[in-house]
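What follows is a single structure, written as structure tokens, with notes after it.
Missing here: one protein chain of the complex. Every other protein chain is in place.
Labels run A, B, C, D and E following the written order; every chain starts at residue 1.
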Amino acid sequence: MRILVANVNTTRSMTDSIAAQARHVAAAGTEIIGLTPRFGADSCEGNFESYLAAIAVMDTVLSYEGPYDAVIQAGYGEHGREGLQELLDVPVVDITEAAASTAMFLGHKYSVVTTLDRTVPLIEDRLKLAGLDARCASVRASGLAVLELEEDPERAVEAIVEQALLAVRRDRAEVIVLGCGGMAGLDEQIRLRASVPVVDGVAAAVTIAESLVRMGLSTSKVRTYATPRPKTITGWPWPAVDTPAVS
Amino acid sequence: MRILVANVNTTRSMTDSIAAQARHVAAAGTEIIGLTPRFGADSCEGNFESYLAAIAVMDTVLSYEGPYDAVIQAGYGEHGREGLQELLDVPVVDITEAAASTAMFLGHKYSVVTTLDRTVPLIEDRLKLAGLDARCASVRASGLAVLELEEDPERAVEAIVEQALLAVRRDRAEVIVLGCGGMAGLDEQIRLRASVPVVDGVAAAVTIAESLVRMGLSTSKVRTYATPRPKTITGWPWPAVDTPAVS
Amino acid sequence: MRILVANVNTTRSMTDSIAAQARHVAAAGTEIIGLTPRFGADSCEGNFESYLAAIAVMDTVLSYEGPYDAVIQAGYGEHGREGLQELLDVPVVDITEAAASTAMFLGHKYSVVTTLDRTVPLIEDRLKLAGLDARCASVRASGLAVLELEEDPERAVEAIVEQALLAVRRDRAEVIVLGCGGMAGLDEQIRLRASVPVVDGVAAAVTIAESLVRMGLSTSKVRTYATPRPKTITGWPWPAVDTPAVS
Amino acid sequence: MRILVANVNTTRSMTDSIAAQARHVAAAGTEIIGLTPRFGADSCEGNFESYLAAIAVMDTVLSYEGPYDAVIQAGYGEHGREGLQELLDVPVVDITEAAASTAMFLGHKYSVVTTLDRTVPLIEDRLKLAGLDARCASVRASGLAVLELEEDPERAVEAIVEQALLAVRRDRAEVIVLGCGGMAGLDEQIRLRASVPVVDGVAAAVTIAESLVRMGLSTSKVRTYATPRPKTITGWPWPAVDTPAVS
Amino acid sequence: MRILVANVNTTRSMTDSIAAQARHVAAAGTEIIGLTPRFGADSCEGNFESYLAAIAVMDTVLSYEGPYDAVIQAGYGEHGREGLQELLDVPVVDITEAAASTAMFLGHKYSVVTTLDRTVPLIEDRLKLAGLDARCASVRASGLAVLELEEDPERAVEAIVEQALLAVRRDRAEVIVLGCGGMAGLDEQIRLRASVPVVDGVAAAVTIAESLVRMGLSTSKVRTYATPRPKTITGWPWPAVDTPAVS
Partner (left out) sequence: MRILVANVNTTRSMTDSIAAQARHVAAAGTEIIGLTPRFGADSCEGNFESYLAAIAVMDTVLSYEGPYDAVIQAGYGEHGREGLQELLDVPVVDITEAAASTAMFLGHKYSVVTTLDRTVPLIEDRLKLAGLDARCASVRASGLAVLELEEDPERAVEAIVEQALLAVRRDRAEVIVLGCGGMAGLDEQIRLRASVPVVDGVAAAVTIAESLVRMGLSTSKVRTYATPRPKTITGWPWPAVDTPAVS
């Protein structure tokens, strides 16, 4: 089974760490292909970058040559998953939803700890749309930017643990979700320090994608995610997206 | 006052009819500038086209030279409004929200009549996120594609009226919202036939944009819609979007 | 265009300041008529006064001789708007809803800052019924009574700013709504001090009323707000309300 | 124990039948006093009449001389209960809420069958505000006006049973609530024909009022329903309401 | 009228104090029978004990010989009420719901003060399912275990009052509900100290059960709570539960 794991920003080292985290949890026969968009921002921390990432991920996945069985969109709280679901016949799993969905099997309420304060409402909105917010105790910001996570993982762990403990104590969370693709790999350390289950979205998404493939399940094509109708697309420079109807 | 009214698809005749509708309701001193994206689909009827439109509208607005006081995103149920709000200092009004917000002053519940069945969930999702769904009785599809509206307006009126009447009778709506930018200008005929107030999103958005400007109000920059942080954006062909920080 | 702006209490100086605020934002051709109820309390700070105000406003508006194009009910969180909508054919705009609706175009969440703690639940209830509560971060009390606002505007600004800053920081509001008709005119000062958009309900209501009139839209008469059925009304001393069917 | 049961309209025969229903269920030591407002409409079927009734009931209750232990507002879906709660120290029970609250002990979901279609949204709004709507399957109209219920009880039973059966079958209700004070006394016949529990609001309210008195419980005075602040009330012709602070 | 009041744990002294509280509020002609389960835990403070209690209560009630008119399940936040409703033809009242339902007649919002932190989510879940959570301000833990309440009532009052005051001040509750059957009898002291109405679930349930019986109302048998279908039940040691179809 081959799973494409698409980073949402153009920072290759982050693609690498996301792919490593994915491989870490992947089953024996699963091949993980990390994809970096060919355009976009070096990190996504707001709607502008996120919308750019939405089509960058579609472009990247449509440009991938060779077969694959599932796609993971590895940005936390980002736009675009619905577009991929329309364009593809294989299952699409977003790490925001994968993590929330997994957390709900582990405790009565979960909290998300993410990067900057400004991204909190984006994540809240994604969870609300996904219908996975009823048991979300809070979304908290660690105050660290996406790229700072990589630069200083120790400080990142510190800042995330602090918010995780507040989430458990004040917001009554029982499970913590890591709210950024760039936090991949930090789950174990945070779990040890916060004494509650810690869910990494990339890992969760890999297991869900594998499961869907194993059960022979993929996106319903009856209404919302039906293949796009044939359109005249003009002005767009990349042929992959230009002719999605062939996908 | 100058208001940019951005169509979400590349069909110029639709930009023209949207701009005409906007001018029809605009106050004496208001100049309406219709914008057509330089890339994208000829109509938006799903998430893929809508995500493409999201950045196409950002590109188009950022490329506009000369001053303006407000921006209207004239696609019903489309993605992207949040990105524009981050990038701009002037008010941004989405016609989906403008129409719903206006309808709520006119009756206890409203229904949206849109184009194809597949776009219904997109509109429901936008209204849910906007927090304007509590008094939405239903979103109904007329069964006509976006471009069919222009080709055969008489048939369009017929199909919309049929759904409007069902919305009033069965779903208990008291106001009808026209759920497509391409329906601009049909409101009067449908109002006469359905005997309830009919709200056109383009008209509603123009009055709201004018009002915000007159009151000296614009998007809050404290958190969600703060100006994007400085990023390294690579691979993107259009300079306007490439350097949003200067806007 | 002539708009009646009905104060909900009997304090004429408050009617004057509300009308002044309305005139400040009104379009060139709009005439603002301030109305003071001929019975009721000198300020509304609870359900008893508010219910009295509900019919006092109906009485005042029905007693107004001469034509008008729209009516604004200028009490924040008060009862009665639905009654006016039944009795009149012109648009009716309540400042509670006008402000909330406007605030939602300006940020992800808004908070209301009102007068006394005891009025907070009334405002919450009105927003809930209006279906405008999903993005309301909080309703906060400044601790000042309605009439104290007029007596000491400086202290009022101080107290409102304090709560506004708490709303932004703790409740994650991005926009502030002034939750009392008596706060009309303070918006600019608070905006400067709180650094977020501040919405005054009277101003918002004027622009919305003007917009509805311009678009030729008024209250739907199909169900909830249909003209009252002919009734035998006895014991009521004021003829205006006694014979609403003629309005 | 003495309970005041206030009709909301001026039709004395309806006060009588409501009081009879109240006496039918009242405990041995309970005295029921039926009150008819001294002003208002002969029936309430919309917001205008309902707002008039709100203060008419307050006036009537405040004018009552002699002691009493609880007050029942016997109009289904009407305004005003919050005002009474502020003005009085004894428990106030609204039949809309009493019936819903009782129905929830009897089945998984309940439906209300009321009079005219136009009153359905008013009842929905009251239940929403009361937080008793989560298990309300539907509010259905029998199509009969309030005064028609009295004129032709047989036809009334027929029309109510028809809607009750639809509520059970289509809306999945398991309990029926009679949605009009004027339906008092019809519960037994409808129960026999619809084969589900039928709750009459007047009866339910009497038992709840008695229970609160027996438990020594009354309205909390800490915030929302605190006694009205001293006000200067002008222009109001009835002394009872003019000086509520003494109550 | 005879009402069975079933304790959910096996501590007889607690059954006694619950029955005493029930008798304290019961009407003249009402006989209260306290039942102690013949198996289960000495106190219920979690799901495991609560599920055991669910069937222990069913067993106890089904084993009761002689007629009765209503059953009260006297555990706060426990499982099982739905099963009793299926098995019995007489009304079943759960103290969790009785207290919440009663509190809603007394103030705008209520809070529950219970025993241990770990039981808070169970109570929240029961209120959510019952559709009585919309006006619940908070569920707070006093930190005392169920059996500690009996051992040291003075300390219990202290701890409950502390949380009650926080609920009123911070969570904006206006009424306090005692969230444990073992708190029966403490309501008066807490009311005096917290200055808000305090609802005891056992007392509330008794009055509601009496009221339902008086009105001739009992559980609807049309769907959810229809008598269990005939089943082959094996391996269960107690005949009462083994043959529920005869009940």
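We adopt the following convention: a residue touches a chain if its C-beta (ideal position, glycine included) is under 8 Å from a C-beta of that chain, and two chains touch if they have at least 3 such contacts.
As the structure is a computational prediction, the values presented were derived from the model and not from experiment.
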Residue of A:Val61, A:Leu88 or A:Ala203 in touch with the missing chain, whole complex considered: A:Ala203
Hidden-chain contact residue, picked from the options E:Ile3, E:Leu52 or E:Val112: E:Leu52
Contacting the left-out chain in the complete assembly, out of A:Ala20, A:Ile33 or A:Leu106: A:Leu106
Selected from A:Ala74, A:Leu212 or A:Ile233 as touching the chain missing from the view: A:Leu212
Chain E, residues in touch with the chain not shown (by the definition above): 10, 37-43, 45-52, 54-55, 58, 79-80, 82-83, 85-87, 117-118, 120-122, 125, 128-129, 145, 223-226, 228-229, 231-237, 241, 244
Touch residues of chain A, complete complex, unshown partner: 25, 27-28, 91, 93, 97, 101-102, 104-108, 130-135, 168, 172, 174-175, 195-197, 199-200, 203-204, 207-208, 210-212, 214-215, 217-220, 222-225
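Just so it is clear, only the chains that are shown with their structure count from here on.
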Rotation angle (°) superposing Cα atoms of chain B on chain E, nearest 5: 180
Centrality ranking, top chain (CA atoms only): C
Distance between chain centroids, defined by C-alpha means - chain A, chain B (Å): 29
Where chain A touches two or more other chains, by residue: 120-121
